[in-house]
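Reviewing the structure listed below.
One chain of protein is taken out of this complex; the other chains stay put.
Coming up: subunit A.
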Amino acid sequence: MSRIIVITSGKGGVGKTTTSAALAMGLAQRGKRTVVIDFDVGLRNLDLIMGCERRVVYDFINVINQEANLNQALIRDKRCDHLYVLPASQTRDKGALSKEGVGRVLEELSQTYDFIVCDSPAGIEHGATMAMYYADDAIVVTNPEVSSVRDSDRMLGILSSKSRRAETNAEPIREFLLLTRYDPHRVESGEMLSVDDVQEILALNLLGIIPESKAVLTASNAGIPVILDRDSDAGQAYGDMVARYLGEEVPHRFLHAEKKGLLSRLFRG
């Protein structure tokens, strides 16, 4: 059985695409057949972060419109055999994502892949609702600030009512929280919300805390998912996230500004 995972957020620019790339790469490296789909039609950038922008010929919309088949549109990752990218179109409008079309493509992909990662655009516009509609799992990407938390809360409300699982009264979507761009210094100085502050409102299964890190921008400029940068804090935090998603118990790291190494590992979030 394949699982469809949507990476979503209410607010834009919180790190969804960074997370989609990291999750997809992390799952594939563990031998899972994985495809990552860019639902951000018109603003595609998953292919840039995956470093495959020069190999895009056909896109998701071409497949939906049956102008190309999946094998023509899927781009195999050069670093990992199990990973494929289905890029978004830069030119067409979002309306081209029809519910039937998306459903058909996901159905076909689920024959072959273990995990289908859907990189959603922000908000609750059409592209976002299409990305979440068929999801089994949702990772709600949130920054530790009030507006982002509130928007995530709203997103969760929509997830629990506007999905196939909700409409068919199936088991609800599994919801996870991923806190990104977490800066312990700014949390300690009170400029940012702490994990506990966020959880008081959202009360979700915490999949990980990704620290604010220069490594993210460096990696995305190079077209390398940051999870491959194992020396970086963000890369390691994304590695932990993938392990937790697959059911491993991993203590939360990078929560505190000073404490490093072994001591911080003893601190469970």
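Here is the rule we go by: a contact is a pair of C-beta atoms (placed from the backbone, for glycine too) under 8 Å apart; a residue touches a chain by one contact, two chains touch by 3 or more; residues count from 1.
Everything below uses one rule, namely that contacts and distances are computed from a predicted model.
Set against the options "Xanthine dehydrogenase family protein subunit M", "Electron transfer flavoprotein subunit alpha", "Probable septum site-determining protein MinC" or "Cell division protein", the UniProt name belonging to the omitted chain is "Probable septum site-determining protein MinC".
Checked against the full complex, the candidates A:161, A:205 or A:221 give a single residue touching the omitted chain, namely A:161. Residue in contact with the omitted chain (choice from A:203, A:222 or A:246): A:203.
The chain not shown here is touched by just one of A:150, A:165, A:186 or A:256, and that residue is A:150.
Where subunit A meets the omitted chain, the residues involved are 124, 150, 153-154, 156-158, 160-162, 172, 201, 203.
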